[in-house]
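The complex is shown incomplete by one protein chain, all other protein chains being positioned as in the whole.
Let's turn to chain A:
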């Protein structure tokens, strides 16, 4: 196990280096950010001075080398726009995004798995048809449009829940979070629900098809022959066997929820990393774009390691060792 984790750490460093190079070059290719950063009435000298101050007058390889040296020391560089360390910008907004992503993930699990179990167990009965048709709406209707409808329904007409922003925050597990206050929970409910729906629909469909497959296997028939109750057959024998495919997909979904909640964050005016990224792309704020994406890649790598470790806990036949892949 230790050898495996060490191996994954080395791999992660290579992946992060490669990603940083690709994004750095990609953003460089978009164009010179300097014209977006200086005021329109600056003189040519002003522009040149600003360019030199940001290091943009250097050749691309030199710029990357300087960035890389900083990166290896844990320094993601300063934002061109805010003139603050990138890491500080990201860390300010990370808690909001992570709490939204985690709550949405929790909602997706709580909706998706039970409904999927019911649909798979009662395949081709009315409950299955109702759930499957409902899931089509959840993943075919555009997410932002669903969000707008929720705001219209729950905030404007019914006036049950607030339409945007994070609400009160308080210290929760050492970070400031909405989850620490009742008002925060009222604020997070709608955006998290909106973000969860698409993922819940996917979980429903995956759970359903996995359950259907497992229920037709010989060991389920054998369990029935032993006189085991239907409830135990579904929740113990069958569910235990679909946890591997579920965990694989859930890991990817958690990554997506954390990294790409941008649209929901925009609709609900949620002050997370999504807004920071969109502003940075618009202003071509290279350190922030590269820094943000590196954080996202690191999260994905971490989630994948956790998923791999979970495999060994869920399936006794799987052992991980340093030599494998």
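As a working rule, a residue touches a chain if its C-beta (ideal position, glycine included) is under 8 Å from a C-beta of that chain, and two chains touch if they have at least 3 such contacts; residues count from 1.
Operating definition for what follows: contacts and distances are computed from a predicted model.
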| item | value |
| --- | --- |
| Record-based protein name (UniProt) of the chain missing from this complex, from "ABC transporter ATP-binding protein", "Chemotaxis protein CheA", "Lipid-transfer protein" or "3-oxoacid CoA-transferase subunit B" | "ABC transporter ATP-binding protein" |
| Which residue of A:11, A:62 or A:216 touches the chain not shown here | A:216 |
| Which residue of A:65, A:125, A:236 or A:282 touches the chain not shown here | A:236 |
| Residues belonging to chain A that touch the chain removed from view | 216-219, 221-230, 232, 236-237, 240-241, 314-317 |
